[in-house]
Structure formats: C-alpha cells, structure tokens
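Shown here: the complex without one of its protein chains, the others still in place.
So that you can tell them apart, the chains are marked A, B and C in the order they are listed, and the count of residues begins at 1 in each.
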C-alpha cells in the first residue's frame, strides 16, 4: 500500500487481516447534516481508514463536497472544512482502497461520486464491489464517457448519466440493473436520500429514525447510536428505499435472489456493538468462542485473546471451558506510524509497536490464544514468538473462523489466493509452520450455529456468503474469470 | 487546558481522570540512541500525552534536542526530526502539563531541560513534582538566574548551574538536596547516564540491560520490553546511579526515609503489562476486583468494565463472583479530536465519541460496572445515562480504588479539593448524585491487600503514598501551605 | 475571490487590474520533462497565480498528474511532488480563475484536464475562453457526459471523447471545430505534444527548440529563456502543430480568419522580457510612453512609474519629454497576505502594504505618474492620496492604454461593464473622480503606432483584438448575448 503522508498507519493490521473496503452513511431532514454524517463515518471508521468524503446539498449553496485522506476525526472535525458543507441532506463514505487501482489511491478515487444530470445533480456512495466493472468501463469509454477515477463504483454514475429515465431514482435502478456483484448504496439528489442493497444483500445497510423529522441510512447500527438515532430495520436484500420529507418509499427493482449476507461481517468486519439479525455482534462472536471450546478443547492455564478482535470469542471460550480468561497480550492504544528502527535491529519490532506480552502473567503458563482469523499467518508467527520469549510453557491457537482459502470479490481486500496460508496448507501444516503446540479453526457448521443457524450450514442453500471459506461464489466474478481466475470445481 | 492545534485530545479522559504528569526514559551505549528513546517514550505515552522531548549527545555534533507538542508517534517517527538527534546516549520525556503553568504549556516548558556549565553541558528529565519550587524560583531570580519556562523542574538545572561542585553528578546531588517533593530523574552528561529517585521513592524508575553494551532507565518496564531490554531491577528510593561505559555506580545521597511508592500507579497510572514489585500490574488490578467482589457483592447478570482502565478489575470481580464478564461498553478505537456538534444537540456527545453501549447485550440486564476511580463523577453519570438508555434493568458501580478525597502534590494533575466528589459527599450521597442502584469503593485495606500487603494497611507506617485517599502527605507541600492549603488535622 | 489558505494574495493587484487567466507550457523529448514544465510555468506565473498543474507521461508509469493551489515555486519545487511526475513528455498550466465558476475555484477546476479514450489517454491545457461553452455543456450533459469541473475548458475533452475519429489529434480538431472563442491549447498523448491556436490567434503561443532532441510550446518566450530553449517561431493563428520525435507537423484545421492578437498582452499581460512580433515587449511599452509624451505633454519636475507595470512607459515618457525619471513610489518586494489591521485603522492600509511613497524625493514636486491602465479607478485614487500626503505639489496621471470600457470574453477576468470607470465617465469626469490635476490616456491610434502599426489603427481591419477599448468583438460572445449582454451598436 502506498504510504500516505499524514495518515496513521496500522502496520500490523495491514499485513495480515482481511479489510472491509467501505462504510456508508446518509442523513436527511436535520439541520447541519454534515455534522451528523461526520459522526456516523467516525463510528464506521473501522470499515475504511484510508480516506473519507462527505457531500451535502443546500438550496442556496448547491451541492458541496469534501474528500480527504486520513481519519474522519482529523478532517471532518475542522470548522473550516465543515463550514463548506451546509445543508440538511448529506451522505458520506469511508474507504480502505480501490479495487482496480494499481496500488495507490488518488483523492479522485475517494467517494461519494457526484454527477450533474439534465434534471439536477446526484451523489452516490458505494460499499461493495462490482464484478463486471472492467467490462462496463470499457464499454462506457468506447461510447464517450470520461472516467475521473480508477474506482469501479464510478461506472454507476456514468450508467446513470446515460439512462433515458427522467428521475434520478429511476436512473439509479437502470444503472444497477446493469451491474453485477455486491452493493449497498447510499445516494442523494437535491431532495431525496436513497438506499439500495443488491439482491443477495451481501453488504449491510440499516435504516434509522432521527428525532421527528430525520432519517439515516448506515452500514451498521453503531453509527445510529453515535448520532442518537433509533434503529428501525435493515434494508432488505434487493430493496430500494427513497426517503423524502417524512415518507420512506420501498421498492424491489431487481430479480429476487437468495439472501447471502457476508458471514465475515459477523466474524470480524462489523463492530461488536452493532446489531445484525437482531443480535449483538459481540454476542455472536462470544458464541463462536463457545462453539470453538466445544469443538476444540485443550488443557491449559489461561485463555488470552489476540487483541482486540479475538476478545469476544476468547471470553466465550473461557466461559465454556472454565479456563480463566486473562489479558496476556496488551495492545498499545497509541499505535500509529512506523518508527525508525535502530541500526541494532529489534526483533519483531512491528508487532512490539502494537502489542506487548504481559510477561509476569504468562511466564510458565500453558496459554490458549484466540484470534479471529488467519490470513497469511505471518502475524500469528510473530505473536507466538513473543509469547514464547516471555516464557509460556505451551501455546495453543484457536481461530474464530474457518480457514480462509479463497479471495473475496465483493468488497473485501484479500491477498491473491496463493498468499492465503489455508489455500496451500492443511491445518497440521499450518500448525507446524506457525510453530505452536496446537492450532484449530472453528468448522463452517460451528460458525453457522454461532450465527444463529442451529442446524448448521445448509449446503444447498447456505444463508450466508461464505465464499472466502467455501469457494462457493453466489455471483460469478466475471471480470476475474476473464483474467483467468479459476473457480472451485464442484466436487 | 489549552487547545493545542494538531494534538489529539482525549475529551473524556481529560474531564474526569487523574493524570500522571510524566514519563522518562534514557539509554546509553547503543547506536542511534534517539531511536531507542523514541520507542521507550512511545511505550510510556500513557504517562503524558501533551508533549515530548529528546536530547542526545554525539562527540561531533554536541548536544541536540527536539521538543514537540503531540504524540511521540507523530513527531519522533519522522526521519527529518530523528536525523537531528545523533549519538549513542540520550534521554527523553513525555509530559501531561506543568505544575506552575497558568493553563497553557509553551514549547519551552517541554523537557528535557538543558544547561551549559563550565565543565560541559547536561540535560535532565523529571517525573514528579517539587513542593518547594515556588520559593526556590523566587530565590534564584533574585540572584540573577533567568528562567525560560514556567516549569518547576527548571529550578534543578539552575541550582546545578550555581553549584560549586566540579562534576555534573555532584552538582545534581547538590541541587536535589535543596529540593523537596517527589522526583524520579533521568539525566545525562557527555558521557554518563544518571538516574535518581527521591528518598520516599514516590515515582517509579527501573534499570534495564540492552544487549552487551547498553543500559536503559525507564519509568516503567513496558518500555524495556518495546526496545528488547532485559529488566534488571528497580532503582531504590533515595538511590542515584551513574552509568558510564559498562559500569553502574550506585550511591545514596539523601537522608534515608521510609519507602512510600504511589499506590495510584498500581490502580491506574502504570500500564497493565508493566511489573511493579515483582508482579504484573494487571494481576494486581485483577486482584483488586477479587477483593472488591468479596467486600461489595451484589446480585446481577453481567459484570462489565468501563473500558479500558476498569477491565482487569472487572475480570477479577467476575471470577470471584461467578457473574459472567461481558463487554457491555465498547470503546471507539479512533478517538481523538472533538467533533462539531449539530445544532440539534446530541445527548452526552462527548462520551458517545469514546464509548458506545452494546445495546442488544445490555437490554433488560442487571449490570455491574467496574471503573478504576471516581474523581469529579461527571463521567460516571454520563455512563449511567447511556446504560439506562440502552435498557439496563439495574446499574451497580464498583470502584477499584477508595474515594479520592485529597489532591496529589507529587506529580499528578488533580482537581482542587472542592471539585473532588468524595471530598464533599459520603458514599451514599455519591450513589444518589450519580443515580445508580448501588455504588461501592474498595476499602484502603482491601487495596493494600490486593497490592500484596496481606495484613492490609499499617496506619503507623503505610507502605505506599496514599495521600489522595487518606490525606496523609509523606512530604509537607510547603508552597501549597504558604498559599493556604489546609492539611488534614490528625484525628 | 475565495481566500485560499496558504496561497499568497496580492491584495492590490486583485482589486484593480485586468487579469490574464492562464499560461500554458509543454515539452517533449527531454529527460525529466516535469522539471522543465515547472520552470516554464514559474516563468509564466504572472499569467495565473491561483493554481497550477502538470501532467506527464512515462511508458512504465502511465499518465501522472499533480494539481495544486498556490505558486509553482511552492508546489513544484518539492521532491516528493516531482517524483510522482516521471517521463520525457509533459504539459502544464497556471490559472487565475475560471470563467463559469461562481467565485471559488475547486482543485478539480485546475488544468490540465485528462481523459482516457479508447485509443489511450490525452491531456489538454487551455489558455483563453470559449464563448459558447454554456450551450455546449448543456448539450453534452443531456447526452450523458459527466462534468467534473466548473471550467468551460472541460467541454473540449468531452467533445473529444465523443468524436468518432480514431486519432487523438483528429479528435482535438473535431472538438475545436465545435467551440467558439479564443484558445491557445497545449495537449499531449502518450507520444505527441500538440499545440493549437484559434483562427484569430487571440492568445499567444510560441515554439522553442531544446537541445538536439527536445521541443517546447509556451505562452511566452520568457519561459523558453528560463529552460535554455531557443525561440523558433510563433504558432500561427489557426495553426495546429503535432510534434513527435523530431518532426513538427503543421496543419490549418479551421476556416481562415483575420489575425486579431490581444493588444492588452502588449500593454500589460506579457512579461517585458518576452518577444511579441519580433520586438521586446519592454520596447513596445517604452514606445507607448514616447507616444503618450507626444500626445499628452505636461510641465512637471519628475516622471514616476506606478510600479512595476508602469515602468517601461514612464522611461519612454521621460526620454521623450526630457523630464527626469525617478522612483517616486517604491514597491515592497515581500508582498503577500493581508495583515490584520489594528483597531485604530490605518488609512489606505491595502496600498501601503504594497507601495510606499519616496517621501523625501516627492515633497514639493510636480509629479507625472505613469500607469498601465485604469479599470475601476479605486487604486488610482489611493495612490493619488499617498502622493499628496507626501507633499507633492501637483499630480498628473498618464495612462499607457486607452480607457477600458468593455469587458473581455476571451480569457481575461474583467469586472462587469458597470464597474469599469471608463464605461460610465468621460476622461474629465474620471480626472475629477480620481482627484488629480490632469489625467490623459493614450489614444487607440497611438497605441497601435507604439505596437508597430505606423499608420495607426485601420478601423476596417484592425490588426489586434481591442474589444476592451473599442467594444468591437471579433467573435460574438454567444453565451453572454443569451444572458442579455448588449453589444455596442454600430455607429
């Protein structure tokens, strides 16, 4: 990833986690909409840390936009920036990085995207990824569209510009019927706030009520909490809502399809204080720990989370197993940029900047470490080193997700398949490569049970998109197939 | 506090916590000393977030210094800054704010302080507070010294400048024999690294070994871990160590006194992964929770920490009581600056920026909240509001320290006595003012037991400085008495 | 004008001068093209001080672009910026402000503009103004183009995108045949540098040779000097040159028209060390002073320029009249931002920041002040005040251009007609309003003579565009006429 000057940089997380690519938030019917959007995006910052943008509309000032690299708290807290965003209607976006971009994100890739049409302007913010964007882009350029970004999402606004429909809402439908892949979209015209989810509902989108006159759309419920909005309901897969004044009009513009919500939102992406499917994400994760303790018990002295994402599952594991829960690894709350290493190099400095072992606690103990996932495995090895250096007697890894063996094409930044540890090794090989006494992943069925499917996964009609674990892609990734990606052959 | 542009600002913590005022770190005998100091200060950032400074010495470049507002990670990670700090010997300081400063800290108040003497230069970094600084300052100005800062600690370097001793180490002794109060000092000359603790040993200071040739001095052991140093021992109360080459020479320059280490370091200031008195701080805090569960049991559904400082005690409380531990409040990891509030104000926005209730988990539950301390009580009220808004059935506060009823004069930023909730209310009155179903503090004896004194507190010779709880000050605060502060009358 | 933070701001010039809107520069066939473009733009900074941009192409890195507010010297001297602009082919643009923008320029309005077409990318930089841009823009949006800027020049790149031609050069021709108005354009593809001037040749464009392999295109010759290029020739009105390798291919794509070069380039816009029509601009301006002394003599002690633009004409006036030339007004070379005025306001502070009267020289003298033009007249009044405050006996204004009575629609920022002093007053009324002893403008014939037309202006076929003086517009300003602008009625 490009090093963006002035942007904090989470060295460890970058190396070895899947990263959600976006969060979206919109609000209508309030004074100072931009302030609400800024707070909402701040609560969604975990979904995209690289850049953020806000667009608002005010009858006198027209559409205004501010797009910045860096954290919401560093840009959209500045009075000079916020003063440029008047109006009672606004949408915003935080992003991690662009599918399609060769490495670097330029500021022109930062959403929301804006287009001026004959009937007025519109802005859209997209969470997800289009699997036929490359083909669409070629076609649009051929016909005279000029792309300003390297982002796939820009296709949507060009498709809208070329639609022959006379309202923007209808043009959005036209455009989205041409795209394939995953999308949860928040859009706005001069008077309307619009939300849409693709037919499978891969990415989340929720509706909230703000006082008597306002409405919000948000990727997660935690952003409703920060602005004091009441959670109304999730937008359904395949649903489009158009909000104007106090009316929320719902339509179903797409061919119905089976619901396939991203299961990794449950495991890692969503914040633990968000609500998915009527249950706290924290509780689902704790339940994963309970299932894991049942599936993969081991005799030990302490259950320690790899902070912070392993914490709820570690609590669940401890409660189910009766082995005491302990903070064996402490996370430095002032993480950020990379320090200059002295000439006499410090072993595993990258991890030390973020984590420190609670040495006096760990010494001589048999330790169960609970982490959310293993991607490349490089961080797992370094953590194992730290724990052993501190004098642990045994180290047992328990992972709160099945082996990640397939890339995601629906809005998550995944390494190439060949870089995924689970794509090339068995569980035992991984254990040896990481160098721990034992390593166990939760089963896919166990994960489904923890997520509320008491019967486990129905292989004929799985309730979630679990392609990263199963290799079963609900939408064929057509651009990738054209590039030579080989899908799993049915067994 | 002055709003320092560009400095992250922890709105909640500022309002309602005691704040350690400083952390110090020094290293000798390594290439690129400044890089080690930067890492050490980063690990000590929790002891002072407002500003930091580093001084190094290189035979060719002489003494060099860089002092900045803001986090270590934002300043001392920059190649251009670090390039100005060559040498194999260096010390550094992070600070919260200056005793003596009227509100604002100027950059000239940021330590280490440097003085050029006839026999060469020296720099010092001071953690603690001098209780006779005002009188010393008046005297020094009268005699022609020019103060550059509003910091009390600058007295030390002027006393050194006026000493008739011919070595810097002896001048430091001369100077420190004139001062009263608490100090853990790290100092350097062109060839020596020097550490000193006052006779009571109020503030911490530890010695570490770095490879074959290097030595470190640090406020806490967690900073030894980050640079890969081995913990050797604590510097004793009243001890001075002078390190040159591979020799560590120890002397006892001051009149011996009873050891009175700050007990609040155990409760809150020190990092949980540091080691104090041979035990993990985390473990001591967990033990406080155990004692608290014994002293103040209550029937409930969940034990939740107020993150992050209440976490270890909440774990201990849960383990002792058998009531499940849960993350009922989630801390936003992207905290920072203050957002602009919309015209339609958001209830308790300051707290919302930092914390969010795990609504789906809390609803209908009887919740025990474990926090480290109550200072003004304002944040406790807001947290109670949030928990009740989320639908909790009952809220019980359990506090991991006794009531804070007296100000600290030894290097901790405390509100005036009249602002301390416990100085004006009984426990029951506090419960009603905060508005919770029950409120209990650990007893002073219980705290001593958790800190390893199985017999509790010996009222004749307490092992710790607990003046903030007991009003018994080991060193009379002479400047404050002159200003009219009334000490506790012996009962 | 919007206050752009960090951008120097010439308070005086802004208030009361016509402002050229752009300068363009391009280079091909050299290593580090961006460094040449930066130098060229620096030499053209007087043509546009608000913002600048550079695009380069490198076979490995593709097209790269950097666009910034502020001076070239503040942005395009930074190693980090220049490192992002590799390649041997590049173009650049400096701008003042956008026709069409409501006040503020956004960074997206800064040129060069870039478009990705089916046959590859292209970038263009435009000096001039299109008089049918509003109509074109409406049409393009209707057909599905998405505009990213408020700049008229963006029409060109959308017209190119929709052309059915298969080479970029041909698409440029297609596009430019649809536009009306004034343009001198520098464009680039992956392999070609392209220059075009409209059929009237209103704005300048010159060709230079750089060593054995390189070529430049530039608004003025002064930018050839800074990069060490040899001046080859002016691009002709209506000519297009396509430079690739060592070949310069010239075509005439437009209907031939009479040459009408902007006469204000001679008076004020171009730098005095540039060459126009084979003669130094300085020399033309000196000659204006000579003509002015013949047309409007007056008895006085000193001839003083209003610095710096009145200097050459003042020298000419002095030489012709025999009255000594003197620097009666001194310009502060550190001009820039606006200072905060004290509560006790300082008379004419804006002018004082830029100019100071040479008090000891002026006292008791009859002074002739030579200025280049009078637009609103507000600055002329302030300068008169300063001169009289310093004790001058008489003040005579001599203006090196005819009365500016009509707005320019070809790329110059002019106030509305009603704000032009000469649109509403006679010469005598202006003299009284400004408050000087005499005021004389050069005649249009005198100006033509100074510019090399010994017979003066041919009213049937004037050699220059002098619409700002004469109201005779060579191209009908169709957008403006649609908005209600009233052209001069033929007498």
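As a working rule, a contact is a pair of C-beta atoms (placed from the backbone, for glycine too) under 8 Å apart; a residue touches a chain by one contact, two chains touch by 3 or more.
Here the structure is a predicted model, which is why all the values come from computation and not from measurement.
Taking every chain of the complex into account, the omitted one touches B, C. Touching the chain that is not shown, out of C:25, C:57 or C:71: C:71 (per the contact rule at the top).
Contact with the undisplayed chain is limited, among C:54, C:82 or C:136, to C:82.
By the touch criterion stated above, the residues of subunit B touching the omitted chain are 5, 80, 115-118, 141-142, 144-148, 157-158, 161-162. Contact residues of subunit C toward the unshown chain are 30-32, 35-36, 38-39, 42-43, 45-46, 49, 71-74, 76-77, 79, 82, 211, 222, 225-228, 271-273, 275, 278-280, 282-283, 286, 308, 311-312, 315, 319, 324-327, 330, 332-344, 346-347, 349, 352-353, 356-361.
Just so we're on the same page, only the chains that are shown with their structure count from here on.
If you sketch which chains touch which, the chains link end to end in a single open path, with no loop closing it.
Taking the mean of all protein Cα atoms as the centre, the chain whose own Cα mean lies nearest is A.
Measuring from the averaged C-alpha position of subunit A to that of subunit B gives a distance of 37 Å. If you average the Cα atoms of subunit B and of subunit C, the two centres end up 62 Å apart.
Taking the mean of the C-alpha atoms as each chain's centre, subunit A and subunit C sit 50 Å apart.
Across the assembly, subunit A contributes no residue that touches 2 or more other chains.
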